[in-house]
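Dropping a structure here in structure tokens format, bear with me for questions.
The complex is shown incomplete by one protein chain, all other protein chains being positioned as in the whole.
For clarity, chains are labelled A, B and C in written order, and residue numbers in each chain start from 1.
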Amino acid sequence: MNQANLTLKDFASDQEVRWCPGCGDYAILKTVQKLLPTLGRPRENQVFVSGIGCSSRFPYYMNTYGFHTIHGRAPAIATGVKLANPELDVWVITGDGDGLSIGGNHMMHTLRRNLDLQILLFNNEIYGLTKGQYSPTSRLGTRSPSSPAGSIDPPLSPCAVALGAGGAFVARSIDTHAKHLSAVIGAGHAHKGTAFIEILQNCPIYNDGIFEPVKDRATAPDFRVEVEHGKPIVFGRDGEKAIRLDRERLCLEVTGADAEDVLVHDESNPVLAQLLAAMGGPGFPIAIGVLYRHRQPSFDEEFSRRKGKSKEGNLAALLQSGNTWVVD
Amino acid sequence: MNQANLTLKDFASDQEVRWCPGCGDYAILKTVQKLLPTLGRPRENQVFVSGIGCSSRFPYYMNTYGFHTIHGRAPAIATGVKLANPELDVWVITGDGDGLSIGGNHMMHTLRRNLDLQILLFNNEIYGLTKGQYSPTSRLGTRSPSSPAGSIDPPLSPCAVALGAGGAFVARSIDTHAKHLSAVIGAGHAHKGTAFIEILQNCPIYNDGIFEPVKDRATAPDFRVEVEHGKPIVFGRDGEKAIRLDRERLCLEVTGADAEDVLVHDESNPVLAQLLAAMGGPGFPIAIGVLYRHRQPSFDEEFSRRKGKSKEGNLAALLQSGNTWVVD
Amino acid sequence: MELTEEKLDERHLDEREVVDVVVRFAGDSGDGMQLTGANFTLATALYGNDLSTFPDFPAEIRAPVGATFGVSAFQIYFGSEDVTTAGDALDVLVAMNPAALATNLANVVDGGLVIADRGAFTAKNLAKAGYAANPLDDGSLAGHRLLDIDISAQALAAAEPFGLGHKASLRCKNMWTLGLVMWLFDRDLGATVNNLKTKFAKRPEIAGANIAALNAGHAFGETAELPSGIHVYRVPQARSAPGLYRNVTGTQALAWGLLAGAELSGIELLFASYPITPASNLLHELSNRGDFRVGTFQAEDEIAAVCTAIGASFAGSLGVTSSAGPGVALKSEGMSLAISTELPLLVIDTQRGGPSTGLPTKTEQSDLNMALFGRHGDTPLPVIAPATPPECFDMAREAVRLATGYMTPVMLLSDGYLANAAERWRIPRVEDLARTPVKFAGDSGEFRPSRRDPQSLARNWARPGTPGLEHRIGGIESDHDSGNISYEPANHQRMTDLRQAKIAGIAHDIPSQEVDQGAASGKLAVVGWGSTYGAIHQGVKRARGEGHDVSHIHVRHLCPLPRNLGELLGGFDAVLVPEMNTGQFARLLRAEYLLDVESLGKVSGQPFKIGEILAAIHAKCRKEGPAQ
Partner (left out) sequence: MELTEEKLDERHLDEREVVDVVVRFAGDSGDGMQLTGANFTLATALYGNDLSTFPDFPAEIRAPVGATFGVSAFQIYFGSEDVTTAGDALDVLVAMNPAALATNLANVVDGGLVIADRGAFTAKNLAKAGYAANPLDDGSLAGHRLLDIDISAQALAAAEPFGLGHKASLRCKNMWTLGLVMWLFDRDLGATVNNLKTKFAKRPEIAGANIAALNAGHAFGETAELPSGIHVYRVPQARSAPGLYRNVTGTQALAWGLLAGAELSGIELLFASYPITPASNLLHELSNRGDFRVGTFQAEDEIAAVCTAIGASFAGSLGVTSSAGPGVALKSEGMSLAISTELPLLVIDTQRGGPSTGLPTKTEQSDLNMALFGRHGDTPLPVIAPATPPECFDMAREAVRLATGYMTPVMLLSDGYLANAAERWRIPRVEDLARTPVKFAGDSGEFRPSRRDPQSLARNWARPGTPGLEHRIGGIESDHDSGNISYEPANHQRMTDLRQAKIAGIAHDIPSQEVDQGAASGKLAVVGWGSTYGAIHQGVKRARGEGHDVSHIHVRHLCPLPRNLGELLGGFDAVLVPEMNTGQFARLLRAEYLLDVESLGKVSGQPFKIGEILAAIHAKCRKEGPAQ
């Protein structure tokens, strides 16, 4: 097939999409299906690996290689795929439960190793598939079937976890913000190493509207800011607000866009990335975009280099190595 | 038993200690045995829970309640102990393999929940008990039976992971630096919430001397710095060097102790904690002491509050709740 | 043995008075079928029938409107006596749309009644259900009684006065339908009216519209000219022991049994779990019970859940954990630790279709092997299985008794069917329940964790916090006498033997096996365990009614097995084991008793039908000789 002529349709499988009406997953699927033909990579080299969850149904809908595995283990299985064939583009699709609850350890170690994968974490702050229990990203006090009086566990911040694990590409985007999402995923794909992308995703059934302020056209300008490397961090309906860093107290503040010391995003700075990952709460927007990007050798590059000599070994010589003797 | 009169001996069990001669674990054991009588808490309320590894043999040597469990799961088991009886002081003893490789997920979630436990992670940067394979904290290029040509996975920083997971008390100390270690562990015990303490520990058999520069009396002043809240971060044989923060580039630098802008440690600042956790490498000392401390409600406090009404429920009333009918 | 089915061709609706009836309400997920079913069930219980119900959810959370894979159904079997399954075939099918009809019609008996909402049989919905022509019109329902009414329109009309708007008014169509079905079986509307008032206490207009629709449906039955053969059917009341009754699902009964077990043992429970279908409901049920002796903890995964439970048991509570197959598999290393350290622990497996993710919302019994053998090392533990929803209450208490009495993990096997099915339950008086108090080691005398009760072989249990009992336990083999680590070969043999003997000894402390139906010896024993009870009971009953020499034996204690079971089974010429797996229990009995036990396996995600059991008995009796 001529790769150049592929379109969105070529990346849609023949399976009926079975998410709930209005689920944010639809938008993400469309964005990915639209993005892939533009990446200039053969379709047969695309592999989507997922765990279990609503989000993890994703691979079924992609007309690529796909593996819907078991709960929490997608990064480990993807690791095997990539190590077996580093030519492949390997995508991990996971949820906040799949990737950060049961799968937290694999997530952490995959990020640490810096295997060349793209990890898309659909964060709806809830366990969708199992009917709405609170997840490790659910906000304090979340009422759910398993926390009828409100949850008492403080949530994880996915991007903070990724940075703490040594993640070298950490980004955040939003399900329905197609252009932005597409750009971030594209950047993740271009990055050699593990690209961790948190996608804020609405679950209209069990956690409807939690991201409404950052998604709604009317409120979004006040509640989110798109950070870009080298650009000042400015937001607000008329771009009137900005973020500054109180360099004494080492914390972020909201200021006017015309202030002198508006913070300029530097995606190579891990401290800034941590500050931006944590940004939120009353008065603050949340940051979307590439928070951190740092090129370092990927595990699979090193692994392949080591494996380079493969097949040079001589089996007969191995069996006869060391001390042997002849009986005649 | 009169708690006030207890001594180190009362906290030593009758079991022969079976670590290798020269193992750093001995020193840690002594320090803990010495510290406990001073904490003013009943011996019978002390519970040590460990996973599997050389370090995890620790509970056998303590004359307290102890549970040597399975590999990587000590934080989860300790969670059960604490939730069942919040009166207990629960100590988790773990290694870099136990706590960060197989057990990374429980570590992360325990920190996130902020259960009131003390976690002592003995970091010898190697799997001791299984005879010396490289661990997730082993430095790049570590040669070991499973990495004969040198490891290719970048290591985790335990304190960075703990901070990324939302840890509210994060500290570091050294096996043989008894006074410091004792103070740090004591502070961890006093902290209500999860206290994470990384202890640099020498394994003379499989990873001898990796911490020598920070331990050796001669070199230590240049290679480590004891940070204390509110105090300038000064080090060097004659206290001649100091750390300053380049507040523009947001990175640490070594400067003279007489410089104007010597960094003053603020253990309540998470950004600083991250910078100090990551500090190291050519020219830099590593930071020991309490890197971060932040009081917030502990999970077990909330849990107990919820459970407070326990036993008020009437079983007969429950069985008869909702729709019932009588057949006579 | 090959699985076949015999049609139980019972044209109940040909009579005015019928012994029992199966009704299935089916519609879109949004059509409120579960609520409809629940209210019909309650009315039926109050009417005085025996009953058994089963909700049948789609795998998808919210499927697109009209899709066949999105059909949600609620089935009820009710009658004048001894109802133990939700029924094989349908006497009445309520089909709120074409998809509901398409997916269920094959199960309706000849002459059965189909109630369809003509208003939902639109071209679009018909297409989604794969119909080329409208089945309400093309004669394809000729073999059935048909009531096709534009229920949508009727409901809209009834709700009109309440000014809810089109969409909300249309939502009342399930209540309209319920009203009609209530009329059909002469049920009282009162309880439903009350339920609606409570549910919509803050929205009286919604309550009003729904009540109006309910009444309208009922009135329609009373007043409209219905096709001949459709009229009020009388189902005589069941003869029941006097007492206070309720309906209970397996999950509810299990949760309450745990609470009761805790209270009767004087111990606290820590229930640690991670959500998974179909086990999550137990977590939900208990999360609401903080006022009892239970704390609930949602762990980060199943390994953490079992370990948290183990930690709680070490600290002197009873740790309980619960999952379905994939999650229980992850707990196996932890269970091995609890066996080795001899800590009480309860592991509840609500089995679902496997392997791997399998069929998460469907039922199966294929985790038995794992329960018995799924751990490294020699690791015996008791395995028990309730047979019916009400029995879950008793077996949960039994599990608490065994775990604490023998200092051992216990596995309790439920399944997707048992968990969701509901039956009538005569509520026991709490005073009548046996107390099984737990004793902790006191602080007198020299304490060793390894000291044991000579009778039960259970080691003693010391609670951290007790002065003087400080001790260490762990997963390395421990010395029989001192409890310290021991690498001694002879000690390992001794401890292995002890672990076997302790569990084997429980056989002396459980009821001996009884015969549920039929003689204690004879031609054929049909032996079941777990949720197959209902279907086997009915199958054997019918076969016996036909004169076949067949008995039903149902095993609740799967490990250790009741002491008399081998002898009992040896008294039959043949033994047949229907189970929802490829023959796991049959294999156990074969190894144990060297009897040529035959397996009747069903692995389709569906419970057995009575007709399947009956067919197997017939086949077996044909082979073994004529009925006596």
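Everything that follows uses one rule, which is that a contact is a pair of C-beta atoms (placed from the backbone, for glycine too) under 8 Å apart; a residue touches a chain by one contact, two chains touch by 3 or more.
Model, not experiment: these values are computed from the prediction.
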Residue of B:H71, B:H177, B:K241 or B:R293 in touch with the missing chain, whole complex considered: B:H71
Residue in contact with the excluded chain [from C:G48, C:G112, C:G311 or C:P326]: C:P326
Residue of C:L189, C:A207, C:L337 or C:C559 touching the missing chain in the full complex: C:L337
Residue among C:N194, C:S512 or C:T582 that touches the chain left out of view: C:T582
Contacting the left-out chain in the complete assembly, out of B:S147, B:S182 or B:Q320: B:S147
Residues belonging to chain C that touch the chain removed from view: 3, 59, 69, 324-326, 328-330, 332-333, 336-337, 339-341, 351, 353-362, 364, 366-367, 369-370, 372-379, 474-477, 487, 489-490, 492-493, 496-497, 499-500, 581-582, 584, 587-588, 590-591, 594-596, 602-606
Positions on chain B where the hidden chain makes contact: 18, 20-21, 52, 54, 68, 70-72, 101-102, 104, 127-131, 133-134, 136, 145-149, 205
Absent-chain interface as seen on chain A, which is shown: 1, 13, 15, 42-45, 47, 49, 52, 59-60, 62-70, 73, 76-85, 87-88, 105-106, 108-109, 303, 306-307, 309-313, 315-316, 318-320, 322-328
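FYI, only the chains that are shown with their structure count from here on.
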Centroid distance [mean C-alpha coordinates] between chain B and chain A, Å: 29
Chain centre separation in whole Å, for chain C relative to chain A (CA means): 40
Distance from chain C to chain B - Cα centre to Cα centre, in angstrom: 45
Sequence positions of chain C contacting 2 or more other chains: 290, 300-301
Contacts with two or more other chains, residues of chain B listed in rising order: 105, 108-109, 303, 306
